[in-house]
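Missing here: one protein chain of the complex. Every other protein chain is in place.
Letters A and B mark the chains in the order given here, with residues in each chain numbered from 1 onward.
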Amino acid sequence: MRTATAVAAPIEAHGHNHWSPYVDNGGTTLAIAGEDYVLVASDTRQSDGYAINSRYEPKAFVLSNNAVLGTSGCVADAKRLCEVLEQRAQLYQHKHDRQISTPALARLLSNTMYNRRMLPYYVFPVLAGLDSEGRGAAYAYDAIGSMERVTNSCFGSAETLIQPFLDNQVARNNQRGADPERLLTRQEALKIAIDAFTSATERDIYTGDYLEIFIIDAAGVHKETRELKHD
Amino acid sequence: MDPVTLELPHTLQRPGHAVAQEPMTRPAGPIVTGTSVVAFKYRDGIIMAADCLASYGSLARFRSENRLFKVNETTLLGAAGDMGDFQYMKHKLEDVMTHEYDMDDGQRLGTKSVYKCLSNIMYGRRTAINPLWNAYVVGGVDGGERVLGYVDLYGTTYTADAVATGFGKQIAIPMLRRRVEGRADEISEEEAVAILDDCMRVLFYRDCRALNKLRRAKVTAQGVEISEPYSLETNWTYAESIVGYGA
């Protein structure tokens, strides 16, 4: 559900008495987990209705424990959620004198979001990092903190375009002779992430401009920026 | 005998009583409003403009309102939306800057910090479902770096080479995408003024809530400068040929 505030300027009075505190600023984030790495990709367009606010406003954030939080939905909520999560990760470090693990951070994110059950963060995050065995771990959430560990996930305005593609190419669901347990290699995942976004950009007006790809492995976080369609 | 019941105006009722009556309501929108703010980066810093009109609905109520505000030596704030909320915000930021001054320790609150502080206030109010009905543009030079950001009543924030609010988003931004985006470093002050005046002129032509009396401001390494009100040259001769205008 997208609120069309494009024509009605945001500063204009609403006719009715109720004001919604939410806006959907568009954009898409996906994550693919592999054996010893995990990939997060997000476009950098930020929209408000039919207007493009900014062509470069990243919505995936590297946290201090080398996990990456990819977001979509309401940017005001997404940015605050990221800050709150980062600070709670800092508190963990102060308390235990070590970085928080990705699975622990994943649960912390779930609790952080559920804490705002009565006025949820309008954010659909994916959290990616390495688990304690060094395997790629991706977690997908709904806006009130329900979470699941996944091998692939896509949220945002191009979710309906990209998720079926990932189901087919990453999870290999319902394919004769395919091994659904096989995880993608780094090169395969990168190729699929890029293809997913270049295709989605063709049809989704809220996704575009630049693509930021984060690959997290034992050596740290590698970031790559690519161009997408600017129209 | 009927007990005497005292009916308080609903604004004076205690919260506990309000629940039993009807849900508490708040003003659902802005009252006295300012229209677009337009700003972009150029070679020496940030340039910004806003007209001097504060409207009351469709009435052009106050015709010499200043919607550009110097927050500190390096930071400029432009406001659209409710002028009362803007004045409240000005007071809040003045408090913050006074506190900084009182600290007297050589620390300076840069543009990014002012922007962050402003965004937090806006996000906090929207989260309390009691938004300040504004869209703000913050411009400044922070440690030699140009900063241009936007924040609105939802707490939405972004930075870009060109930023505008309200109608300016529809009309000025497409012009600025062509003339500014990606070439901010090449634009001289002279050209920046020309581009900005063009935007404001078109906005005056098409925005019923705009006024041909405006202020321009710039932030450079030398500081903030806000101009006196001035007018743009307009040409209405071909308006006659537009269907629906005159004849």
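Methods note: contacts are C-beta pairs under 8 Å (C-beta built on N, C-alpha and C of every residue); 3 or more make two chains touch, one makes a residue touch a chain.
Just so it is clear, contacts and distances are computed from a predicted model.
Enquirer: Given the options "Checkpoint protein", "Ribosomal protein S9", "UBC core domain-containing protein" or "Proteasome subunit alpha type-6", which would UniProt use as the protein name of the unshown chain?
Expert: "Proteasome subunit alpha type-6"
Enquirer: Taking the full complex into account, find the residue in B:103, B:129 or B:194 that is in contact with the omitted chain.
Expert: With B:103, B:129 or B:194 as choices, the missing chain is touched by B:103.
Enquirer: Of B:70, B:90, B:116 or B:213, which residue touches the hidden chain?
Expert: Counting the whole complex, the residue in contact with the absent chain is B:116.
Enquirer: For review purposes, identify every residue of chain A that touches the missing chain, sorted by number.
Expert: Residues touching the hidden chain, for chain A, are 83, 87, 90-91, 94.
Enquirer: Name every residue on chain B in touch with the hidden partner chain.
Expert: 103, 105-110, 112-113, 115-117, 120
Just so we're on the same page, only the chains that are shown with their structure count from here on.
Enquirer: In their complex, what parts of chain A are in touch with chain B?
Expert: Counting only chain A, the residues touching chain B are 7, 9-14, 16-19, 21-23, 25, 46, 48, 51, 53-57, 74-77, 79-80, 119.
Enquirer: If we count contacts the way the header does, which residues on chain B are in touch with chain A in the complex?
Expert: 25, 28-30, 33, 80-82, 123, 126-127, 129, 131, 133-135, 150, 152-160, 165-167, 169-170, 173, 181
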